[in-house]
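Other chains dropped; remaining ones untouched in position.
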């Protein structure tokens, strides 16, 4: 159930029985010569909404803008500063807490979001902790990227091996092909990304947009996007939905 | 054309011929007993995307979260602080300016967003002005709410007169009925909102969520939402798209 398509009384009724909500979060950034710019928010949105339909869980509107400062060297990329995304996460947690939610699950689709999201969530709790409040906050949060669910992770590795890479991956491209079949076109760059000896492990380094562009000339980071197929996308979505269902359930049960 | 469904090279090609983009922006908040919680972002999104399809104009991902602090007394409402929304507007302008856009058109669907959006845009320019830069910024911005287009404004007044009110208006409800027919249900509260002598002109006063709820018991502000029909919604969308087309064109031509 998409929150934006419900009425307020319907949400009130939902809160009488459930206190959990899923917030899809991604970003708007280039995904190489063939990947869609919205890939990172379309994937968690697709997975979350599918889960919402199956389970009757409330799905919040998608946070389509994320932290992608290092992608601003390519047309179509947009970014929030880390401090802005953290403030946004804080406000979303505070809003949901103020209106009766107790379990907020951020389903993430972009690695660069993780630090700001976590920083923003802790900022929310810090207010209580600094005040010395003795009553634990009723609201809990969880942040998980869709490819972390074991079954989804195993599947993408089985399907693509080294070709998966870490940006404009065939698995995320496959998910968008499954979700938006109208956007499927012949790959303009069907070859693997240029091999670069200086490629380093994702997350090991930090740089700006000019540096990113210098390193990754066509925008992909070790990912052979053209391995993607819509059928694989459907399988990956199914695996991720199953993973989300299990993890969200355990999260809502946790004390 | 939705930015999120394009590739980066396609955006680069677009920028070779155009420099304008439309950013739909709304909020997530209660809309009375019958209106959808997403109404304020679904309306500008619907209008902007329709315009994008007709004209080949680029439409950015929707900013679904806005400034609705006074609505947090109702289930399903969510809000950014004004400072957060201003920071977000700043970052979006800065991102688009950094990647080659020169005309940014915020199509708005929620009155409470106007001040933070404008503050954030000026914050962007302030950096240049304080630095004493002599070269004018290449990027210009415009902020317009969809009901401001003369034809759309005239239509909603002709259709609903006093029943239009100012929150959960039949015109915005009609637009969501046209755009999301699956959500249409019999109105649970078909009567006009409770008449309240203390109702004041929108924008004349400022209050918090508790005060809003005290004043507007069922969430509507003078709006007889049940007057809405999907057919009227289609006419309103068409009028707004025409207004947007004309205004966006003149904006892109402006120096």
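Letters A and B name the chains as they come in the text, with residue numbers starting at 1 for each one.
Going forward, contacts are C-beta pairs under 8 Å (C-beta built on N, C-alpha and C of every residue); 3 or more make two chains touch, one makes a residue touch a chain.
No experiment lies behind these values; they were computed from the predicted model shown.
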One sequence, 2 chains in place; the complete complex in the file has a copy number of 6
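Convention: only the chains that are shown with their structure count from here on.
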Averaged over CA atoms, how far is the centre of subunit A from the centre of subunit B? Could you give it in whole Å?
25
Touching subunit B in the complex, subunit A uses residues 2-12, 15, 28, 30-38, 41-42, 60-65, 72, 74-81, 83-84, 87-88, 90-92, 95-96, 98-100, 180, 183, 188, 209, 219
